[in-house]
Structure formats: structure tokens, C-alpha cells
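Shown here: the complex without one of its protein chains, the others still in place.
On to chain A.
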Amino acid sequence: MVRNLVAAALIVAALVLQVGLVNRVSPRIGPDLVLLVVLSLAALRGGAVPGAVIGFCGGLAYDLLPPSDHALGQWALVMCVLGYLAGRAGGQLPLLVVALCAVVAPGLASGIGALLGDPGVTWSVLRSAWPKVAVCNLLLAPVVLWVVRAVQPRRRARGSEFVTGYGRGTA
């Protein structure tokens, strides 16, 4: 319960920071905090289903976040898939997994935008924007992962049964 609340608080903080600070200060180029936090949470939680649930919820919140002009669910889809992958593979090397997903994510999101007929997604835009966002994400991934790990409550005390209980509840 506490872990879920902490995760929700982290995601909300990332959302607000993303649109209130990161994008306002540098609209052209900047890391995607929401993506990184969601991926870190999924990777640290461990387990495919919790990862996917975290990804979906985070993505949906990202879609609903006020200044938005895209189809609802775009980010929910992207983050659900990536959260699933991160949760599944993130047990041993969370940083590697988070970094990989953070690099893949902008391309995936743009791909879905292109499928939906978004007029802004073209190859040239993708070529110029993807590397920038990916590099920003890569640079910030360790920091976000460290913060998320530091903020999360220790699970040593009640350990695995808590996780399985959560998994059963959400599955």
C-alpha cells in the first residue's frame, strides 16, 4: 500500500516537473522525466504484471496531463509495453534495462503517432529529435533510478509475500 502511494506520488511529481519546469525551460530538447520515473518504478518493482500496470497508469496520467493535444492512450500504450519489458527484465540490471527502454521509447511513441496519422511525425523529425531525447534520457536515467530507489520504502521487512500479494491483486 505504502509502496503504491509512494509510486503514485513519484509519478505525480514527475508529471508536474515535466510540464511545469523541464518543458518550459527548454521546449526543444529535454529529458522525459515521467518516462524515466515510470520505467524505474517498473524495473525496481520487478515482475511483468506490476510493471505493465505501473506503465499503463503512468502513461494514462501523462496522456491526461492538461496541455495535451494528442489521442488519449498513446503514452499509456507505449509505457504499458515498456513497463512490462522493464518489469520482466529489470530484476538484475535495472539501470541497463531502464536505459534501453528510455532510448527506445521516443521512437516507439513517434511510431504510434505516425500510425495515427500525426502530421508532425516525419523521418526528418525523427532523425533529428530521437537522438537528442535519447541522450537526455540516458544522462538522467541513473539519477532518476537512484532517486526512485532511495525514496521507495525498504522491502526487506516483509519481503516477497507483499510483492506477490500485490501481483495477485492487480493481475
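Everything below uses one rule, namely that a contact is a pair of C-beta atoms (placed from the backbone, for glycine too) under 8 Å apart; a residue touches a chain by one contact, two chains touch by 3 or more; residues count from 1.
The working rule: contacts and distances are computed from a predicted model.
Participant: Not counting the visible chains, the remaining one has a UniProt entry; which protein name from "Simple sugar transport system permease protein", "Lipoyl-binding domain-containing protein", "Cell shape-determining protein MreC" or "Spore germination protein" does it give?
Facilitator: The record names the chain that does not appear here as "Cell shape-determining protein MreC".
Participant: Just to verify: which one of A:V49, A:V103, A:A129 or A:V147 makes contact with the chain not shown?
Facilitator: A:A129
Participant: Determine which one of A:I11, A:I54 or A:A109 touches the chain that has been left out.
Facilitator: A:A109
Participant: Since one chain isn't shown, list which residues of chain A touch it in the complete complex.
Facilitator: Spelled out for chain A, the touching residues are 18-20, 23-24, 27-28, 30, 32, 65-70, 74, 106, 109-110, 113, 118-122, 124-126, 128-130, 132-133.
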